[in-house]
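Here's a structure for you.
Missing here is one protein chain; the remaining ones are kept as they sit in the complex.
Each chain carries a letter (A and B) given by its place in the written order, and its residues are counted from 1.
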Amino acid sequence: MSGPIIEAQDLRFTYTNAEGVTPIVLDGVSLDIEEGSFVAVLGHNGSGKSTLAKHLNAILLPTGGKVYVAGMDTADQQKLLSIRSTVGMVFQNPDNQIVANVVEEDVAFAPENLGVPSEEIRRRVDEALAMVGMSQYATHAPHLLSGGQKQRVAIAGVIAMRPRCVVLDEPTAMLDPIGRKEVLGTIARLNREYGTTVVLITHHMDEAAQADRLVVMSKGHVIADGPPRTVFQDVEGLKAVGLTVPETTQLLWQLRQAGCDVPLDALSDEECAQVLSDFLTA
Amino acid sequence: MALKDITLGQYFPGNTPIHRLDPRTKILLTLYYIVALFTAEFLLTYALMFLALASGIAISKVGAKTILRGMKPVVLIVVITALLNLFYTPGTPILSFWIFTLTVEGIWAAFFMTVRILMLITGTFLLTYTTSPILLTDGIESLLGPLKKVRVPVHELAMMMSIALRFIPTLIEETDKIMSAQKARGADFETGNLFQKARALVPLLVPLFISAFRRADELAVAMECRCYHGGEGRTRMRQLKYTRADWAVIVLGLLGCIAITVMGHFGL
Partner (left out) sequence: MHPILETRKLCHVYSQGTPFEQTALHDVDFTAYAGEYLGIIGHTGSGKSTLIQHLNGLLKPTSGQVLFDGTDIWSDPAVTRQTRFQVGLVFQYPEYQLFEETVYKDISFGPKNMKLDEGEIDRRVRQAAEFVGLTEAQLAKSPFELSGGQKRRVAIAGVIAMEPRVLILDEPTAGLDPVGVDAILGNIRDYHQATGATIIMVSHSMEEVARTVERLVVVNDAVIPFSGTPREVFRHGAELETMGLGVPQMTRVFLRLRQLGVDIDPSVYTVEQARDAILAAKGVG
């Protein structure tokens, strides 16, 4: 970890909607994302988490405060391409991100836009497809792939820019369990093996549990920030903002409510089983 | 189901000499072919062109069956055109009943028109069946390149075309889904007169348009995120390159085209 790749300073965002109302979507968010980290941003619909994501690569510009990407102010129009190639963005619906009708042509789209020489594009495309495990589908038509495969192609299309950070806005919301597993595995590998900084926006508790750091948002504010096992211990606080905790934490919490002396910080199946085993044999 | 069976404009991957030709070569060749088709007026020239077309199809391994299947949607148009030509071409009458008059010229006109349309369609099918849409748009962009100098947005047009091609299967699938959903609510797309049928399409078309606009919005943002900023400074992974085979085919095609025009001139 070598300093923040993204810095949001007192970020505010508001807009005027069709009815003339001006809702405050982000209300003073300050956040540093360390290079190489895996951060999950959790929040219910309307918490401001997607709006936050769109500020991280200058799709939206703050109405107050600043966002810096690798030291570049996102409001600086001159730096737009460098900002967007430093922070790649993957969205919910893979169908609406894929531009070309051949997988490898789609992955080539971003480097082509950046004016990368042809041979170098070829290298990057092959490498990106290998990273997401989609090499054998290079010449396939995207519309014939499964949801999970399409989303991996979308991820490859972003990492072909060689971004230092990838922001994923609910990338698994439209996928079935197999597709979710594929995509989450790809994201984890991207972070652990290739050192890419990952910001995962989600409302799935089990996905958030995989991150090193968990940021919880509600009503445009950051209301909790820390390692998942610490953040999830506040079961009631999360429930109050319309979120739940993983079933493992829920079980331990309910046992504590019933007067049992069990720790709350066991997240995985194994850890939870171990805690229960220790409790029962104590 | 029927929607998914449309093969019009579809690409059949392969690695035949026809597939390997530069898309620009194939586009030029198709243009020659169309010009020749409309200047040719006599049996012999048609026969020659048919021979060229048939050998093209044979080499491409697309299969006559696929071509014939692709013809289905245009059969009606062909039949109507033929009938119009048959009865409305003035000339020497051979048969007359009610308001219809069959003429010798009409028979010939109908025959040539049918052959022309069918060969025109088959020829363009051969192009789209053997050239991936992305190469096709690349080819068009490259051929129209000189127009950029006179401020024609060639890159943008090519990009629009390639995105349209990309979304056709997605929208077809979506149409199927919305139709099923509305049928489940009792919508009836099959019975009724023309007016009722048109009205029945509202529950299908409104969601389809809304969804297409939403997709367009999301796609635009995703493209921006991937640093799209128009054609300026853009490179391509695959660069089009004319090979010796391309030049040979282009020259041969041109000669053939000239030959057919000349033959037509001399009434052959």
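One rule holds for everything that comes next: contacts are C-beta pairs under 8 Å (C-beta built on N, C-alpha and C of every residue); 3 or more make two chains touch, one makes a residue touch a chain.
Model, not experiment: these values are computed from the prediction.
Peer 1: Going by the touch rule at the top, give the shown chains the omitted chain contacts.
Peer 2: The omitted chain makes contact with A, B across the full complex.
Peer 1: Touch as defined at the start, partner being the missing chain; which of B:Glu156, B:Asp188 or B:Asp217 qualifies?
Peer 2: For the chain that is not drawn, the touching residue is B:Asp188.
Peer 1: Just to verify: which one of A:Leu61, A:Leu81, A:Ala138 or A:Leu276 makes contact with the chain not shown?
Peer 2: Here the residue in touch with the unshown chain is A:Leu276.
Peer 1: Just to verify: which one of A:Thr51, A:Ser85, A:Thr197 or A:Thr248 makes contact with the chain not shown?
Peer 2: Once the missing chain is taken into account, the touching residue is A:Thr248.
Peer 1: Can you name the residues of subunit A that touch the chain not displayed here?
Peer 2: 44-46, 92, 146-147, 170, 173-174, 176-179, 203, 206, 242-244, 246-248, 250-251, 254-255, 258, 260, 269-270, 272-274, 276-277, 279-281
Peer 1: Touching the absent chain: which residues on subunit B qualify?
Peer 2: Residues 1, 174, 177-178, 180-188, 202-203, 206-207, 210-211 of subunit B touch the chain that is not shown.
The definition used in the following text is that only the chains that are shown with their structure count from here on.
Peer 1: I'd like the Å distance between the centres of subunit A and subunit B, where a centre is the mean of that chain's Cα atoms.
Peer 2: 43
Peer 1: For subunit B, which residues count as touching subunit A in their complex?
Peer 2: Spelled out, the residues of subunit B in touch with subunit A are 13, 132-134, 162-163, 165-166, 169-170, 173, 214-215, 218-219, 221-229, 233-239.
Peer 1: Taking the touch rule as given, give the residues of subunit A at its contact with subunit B in the complex, in rising order.
Peer 2: 57, 59, 81, 84-85, 88-89, 91, 93, 95-102, 104-105, 108-118, 121-122, 125, 139, 141-143, 154, 157-158, 161
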